[in-house]
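Take a look at the structure below.
A single protein chain has been omitted; all remaining protein chains appear in their positions.
Here the chain labels run A and B in written order, and each chain numbers its own residues starting at 1.
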C-alpha cells in the first residue's frame, strides 16, 4: 500500500465518499472501470464526511482564487476517495492520463489554471512527477451543479 | 438485434440521423470509431426527421428544467441514431463508458445533473444498469451552438 503510506507521510486523510444532496437522484457511478482505464465522473470539493463543501459560488466573485485553489485540492481528495472505494487499493492507479478542470467563473476571471493547480499539485505530491503528470484543460464555466466553485473529471490508467 | 427489440418494447422509435442547419459547413463525423471505441461528437435534441429540435435557449430561463430533461432524452435518441448509422447494429455497443453533458444555463441555474438524467435514464432503460452505467459530468455552459439547450458527447465500448 505505497500510496496509503505516502498519504500518511503527507498528513492527508481522505474524506468519506461523496454524498450528493438528498434532492438529487444520482443516475451514474462516480467511477466507471473498463480493463485498464478508470473514467472518473465530475467531482466537487467535499467535507470530511463526504457532504459537498460549504464554499459555493463563482470564483473571482464570492469565492476567492485562494479558496478555489483549496476547493480544487479538496476535489482531488474526493476523487481519491471514490477511486479507493471502486478499486479497493489506490496502488492500482498506475498513471494519471487526462484531467478536465472546470471553474465556476465570475465575469472577467481568467486564472482557471492557477485554481486547478490545487488538484494537480496534490496528484503530483502523492504519485510523483512521472505517474502523476496528466494532460489538462482548465476552463471557465457559466454555472456548475449546486453552485460548486470547481468540478473536475479525469481518466486514469489502472492495473486491472 | 437485442437492443432493437428492447427499443420496440419501450415504444421508442429512433429519429432520422441528425441534419445540421444548412448554414453550417460540417467538418467532422458524428461518430469516430477506432478498434473497440466509438467517440461520439456533441449532439443536440432533434425532431423525428433529424432536424434540430424546436426548443432553444437557456435552461432556467426560456427553457424549463422539465423541457431540458426531455431535450436531454431526445439528445440520447439522436446519439443512438448516429451510432446505429455508423455501427450498423446497436448490439455492437457493449458498454457506455463516459458522458459529458453540457447544459446551456441561465444565470443561477444549478440543476444540470437533473437535466442530464434525461439522457442517463434513457441509456439505462435500454442497456440496463451494468452495460448502461457511465462516468458523467453535467455542467453549465455560457452558450451552445445554434442556441441548443443541451449538448452531449460520449465515449462507448464497442464490439469491433
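One rule holds in what follows: a residue touches a chain if its C-beta (ideal position, glycine included) is under 8 Å from a C-beta of that chain, and two chains touch if they have at least 3 such contacts.
These numbers come from a predicted model, not from an experiment.
Note on the undisplayed chain: of the listed residues A:15, A:44 or A:140, the one touching it is A:140. Against the chain not displayed here, chain B makes contact via residues 20, 24-32, 34, 37, 39-42, 100, 102, 141-147, 151, 153, 155.
Within the entire complex, the positions of chain A that touch the omitted partner chain are 95, 97-100, 103, 105, 107-114, 117, 120-121, 124, 133-142, 155, 157.
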